[in-house]
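Worksheet for the structure shown next.
A single protein chain has been omitted; all remaining protein chains appear in their positions.
First chain written, first letter: the chains are A, B and C, and each begins at residue 1.
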């Protein structure tokens, strides 16, 4: 449960505030899609990617299914088939339309999806204005979850749009008007030491958190050191130039097999043109920014780099211990770059823990001791994915700032690269 | 060569007529796409299907590549990358964009594709108004080929649109306003006998033909009998109800394996709802028309039906011998049904040889004795597909009438079902 | 039916002769396996290959199923499960064990398979000594079919053994003691002309033939020319050195895709070592014999070679017309080389039509006009494979001489290479 024991029922004023946030979050999703052509909304460039219009509809289905249908008296879904088409993976709620076939749906079209959003928006406003008294608490809780869910899909939208456009030999830009990062001098990586001991990790306090961040619990952490900043593109180029992708000794076995089979020679979206390295970005093809954090690498590449560098990835507990000491700011979606940035020089302490790139940790995504999934179909939100995936921490340049926190656990399969993922080194003290 | 030995060079008046036809054919393609939503233009529902906007662009690329670039002085392609994106399979002309990835291209968008068409149209008009004298003949020949090519893609467009929309659980119609066929009484199949002997098949005369219809040559045909009409849906239902899809004895080995693996139980697009059989059509879901010819079956199903019926498929020579005696008319695209129709009662002689459904023959698609492919990249048009496919004859309800003739050889792999294909029985006399 | 209308019932003396032949054929299969280690009998190197012990058991199952069980009173199969394990593809007779899993069966072991053979041999002898009078004719017919079937498997055994051993980096030889071919001088290919006209092809006379060779029928053949000998390894090397495997223009579309995907650069079993070409043979790795016919090529390679050479493959009718004029002798299994041989110099007329290598024809394997399959499960013997495969003619160095004739139709998918297949050129006169 996101809020396992809220002190008191939310007042109507809280609902009013929620409605305002609801409108902001919903508008933000649509703003992200404004630069797209209608045709862009339809493409599914690989099974992990969803067409942008599917995202827009699915997040609306979430509100419809978990709030409107159960709580808004007399609510009639716009189209019964949407409950099939826009169910992502809730097996206990009907039969989801096959994920890999989302790109075969030309209908409902983009305009119809926006109509669907409008109907859901209006109905949510109606629900929040006259909520059934006995369900106010649950409504507030689920609405919060729905907003967090839509924020996750905002990041997914940017990841997927980038992947979709990058398949096209025309190499179209999502937006030509994105700001160009300021060049920064190379900075020197330093190590920051942390004393070992029994620590608490997991979500604390009243704010929202996903079930997977709970319960807060004790964990023993030995002395360790953490790098002052993420591994940069320049660092990663040194790995490549030292034969990183050709020397099996650095690699996990599954990673090495994948490198051989897929022919990986660099992070996703890198292109070599003559002697130059370019990078596909949401602003189109750009010169590789060497001081920026390396991005779009798999867990396997992160581990191989760390092995080559004589270090390792931090555990998620180590990462959280360090992050709790840092202010929660950084290069998030709001900065408008939509690309990781080089650190400004002269900063002290570990920087860029938040924003820029998700940082692969060495921890498998498994339940915390005492984990309890949400009740009902919402229990499928996180728990059923707790196998085979690795934890990433800190958010990235496509994450809404308000969505992130020190205890936030993101997770991807170790082979995946289309998320904005990089790494930071750690080592034994 | 389409016209192996034209008696004289085409006069300018001929070019004028060609330009008129060019405009008609080009307009017909766009008219076919008028009912589509922008989103429909983007979908590739299986590797054999192309997105409608790809078809519209590819046929334009054909004119650009084989006419404008070589013959129109100063012609500049709109976008160099199109030569990669819209090359279908001409390996000797650059590197075609991978076929199975055509559905990953949101750009160029639909509007840009129409602009591309407009530029090509204008340039062709310019070329035909002031053709280089020494190439007039070749220009006329290639323009004719380009028009025939575009007509083939008009049928492909309808096949692909039908397949695309049929994947969607919303079961959208291409056009709700298509005419509803008139119910016909059941007709009785009769056998028509043909005496054996040495016959000529292959294209004769001055008109256009594809290289694969040439050279005209002699073939010995034994006495045979041909059914008066194609196998109907009612006939095929009897096969199904007699266990046709469950009894291996009727099937070719490859066909039986496919039936097991794919779980086929009826022709493509058939759906059973309670005790009724429905059929997805370009007008949406309709009650199965039992007297209409069975359609959307593979060669394997055609052979299994024939084995069950104690008959066989005609050879392409037998079919051509019979068709030469019939007038070239039938239910083509111009009739506006876009669906096979039941035969009107009381007709004599083999009917529906032309139009309604392509008829699978028992002949493999191989070169005629003495076959010569066109020169250069155009030689890839037909010849390289002459292995593993079977010949179909007669055109269908999605074929332009002017495109068909008795000697016309269509071909598909034996497993394919998304074309408008049925069968007619033959037997030894 | 092999013998559509035998003039009279076979006398008991005929059965005696059949029994003698039965023993010879059965002994020949075992002699072929004598050089194998027990471990060799178990391997299935690709789905098309069967473990040698499976071959030995399957041909016995054929006699058991089609002769002993129906006709020998009181016959009890050695092991009921064999009817599942050793049924190759007779869907109307139980459920065949999955073909691709034949290599997972360690039991029955080699010794048990030989016991199974011995039981079948004894029972067949018993049946032939006291046959039920009313079935003598059918017994003789089926026994003949069983012997022809076992001879086919003798060739398959050699093909499969060669493939099995060739997978092994130790490159073991089947037999080190095979004779080494005598070097021959290069011979010059000449063309032999044949006048066109109406010809008869298909089996004639009283001898055995498979159902697919019938009925004898008329076919029109135009004037043509046939090469005096098969294409040699030296010829094929010239094709390779001229970029044959790198130039798409020579290839059928399916063939070109396969070349790209599989990385073919030479016939199967060829290896390049430094500047030399070696070839894996049943005698182990040997220097490529340049004057010998090229072998182990697919239909695609045969067609590509012919296109490169400005010629074509003969049709099966052309091949049969030419072969009927030649004596039926050549380099068959009995010569003991188990490898194609260079032609001796100075021979007149087309040579090597029989033996050495099966010759790919340009004809798809389809039923002859009026074809009728055998009754019952034996009807699955040939007819159900008549789609997607190409006809080869003439037998090879692994075929028993008594098994071949001018009308014999062998067939393989166009991608297959492990059979002893080469080509001979033809062209329009």
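Keep this in mind: a contact is a pair of C-beta atoms (placed from the backbone, for glycine too) under 8 Å apart; a residue touches a chain by one contact, two chains touch by 3 or more.
Because the structure is predicted, anything quoted here is derived from the model rather than measured.
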Neighbouring shown chains of the undisplayed chain, as defined at the top: A, C
Touch criterion as defined above, residue of A:278, A:386 or A:402 at the omitted chain: A:386
Contact residue for the chain not shown (choose from A:76, A:176, A:218 or A:272): A:218
Interface with the unshown chain - residue positions in subunit A: 89, 91-92, 198, 217-220, 222, 248-249, 251-256, 299-300, 303, 312, 315, 362-364, 366-367, 369-370, 379-380, 384-388, 390, 414, 428
Touching residues on subunit C - with respect to the absent chain: 37-43, 45, 53, 79, 81, 84-85, 97, 101, 103-110, 164-165, 167-170, 172
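FYI, only the chains that are shown with their structure count from here on.
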Inter-centroid spacing, subunit C versus subunit B (mean Cα positions, whole Å): 38
Overlap residues in subunit A, where contacts from two or more other chains coincide: none
